[in-house]
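Structure incoming, see below.
Of the protein chains in this complex, one is absent; all others appear in place.
Here is subunit A:
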Amino acid sequence: MLAYLIRRLIQAALILLGVSFITFFLLFVLPADPVRQIAGRSATPETVANIRHQLGLDQPFVVQYWRYLTGLFQGDMGRSYLQKTEVATLIAARLPATLLLMLGAIVAELIMGLTLGIVAAIRRGGALDQSLMITSFVAVSAPQFVVGLLLLYVFAVKLSWFPIGGYGSFSNLVLPALTLGIMGSGWYSRMMRSSMIDVLRSDYIRTARAKGLRRFRVLALHAMPNAILPIIAMIGIDIGIFMSGIVVVESVFGWPGIGQLAWQAIQRVDIPIIMGVTLVSACAIVLGNLLADLITPFIDPRIKLR
């Protein structure tokens, strides 16, 4: 178990190194010039050259990357070109909001997806099953900005159940979390349905029924844990999918997370922030997957981590 953990963490470090290299390289070859953004359109060539030199952007790629990497190892993620603040400080201020949003989205999508999937599996082939699966299809295909605006219109503007935007209380979280999680809930309901149908056909469910167990016990204790197994690995992958979603959701709801930070940084070619957000996202994805793999043996005793 410990050996497994150490091996996975070494792998994670290598993945992050790879991500940092690729992102840095892409930003290097990008035609957009950060110096132009900082200096403004009217700056003289001397000013531009000066700024370029100050930021070290006149150095060859390898030197720049090496500098960034050594900084990173000392816990220095660099300074924002435009906000003149430490990237680490900027991200630290906004990361809790994003993590909260993701957690809310995961809870929302699991509750919606698993419930609908189980109900559909039990009522397989019936009208309820079919309408649920159509609903899930809509949930999967609807773009997040449409879902977000729709939820805002219905629940915030018309019904006034939840605030339009803002951050701080549980009621602020509901609509953004639903918006971010709704696509996942569509996936999960379909996966849970087919997984549950497979499990309900299995020999051990027949054994459970042959023992004379109550239907609820057969479903909750014998079928559920087995059906949920293939889904756990998906939760780790979800965090990656969320990373692209939060950029949209955070701007629709004015949520002060790193999605907004990233969006502003991309528009202004603020390389240190883009690098920082990318690395933090990569970290979240890697850790999310690791966490999912660590949870699995607690549900499935056949899986041994080594």
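Following the convention adopted for this analysis, a residue touches a chain if its C-beta (ideal position, glycine included) is under 8 Å from a C-beta of that chain, and two chains touch if they have at least 3 such contacts; residues count from 1.
Note that contacts and distances are computed from a predicted model.
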Inset, instruction - Would you mind picking the UniProt name of the chain not drawn here, from "Tryptophan synthase beta chain", "Oxidoreductase", "Alpha-D-ribose 1-methylphosphonate 5-phosphate C-P lyase" or "ABC transporter domain-containing protein"? - result: "ABC transporter domain-containing protein"
Legend entry - Touch with the omitted chain, as defined above, among A:Q130, A:S171 or A:T207: A:T207
Legend entry - Contact footprint on subunit A, counting only the chain that is left out: 3, 6-7, 202-204, 206-214, 217, 221-222, 225-226, 229, 299-302, 306
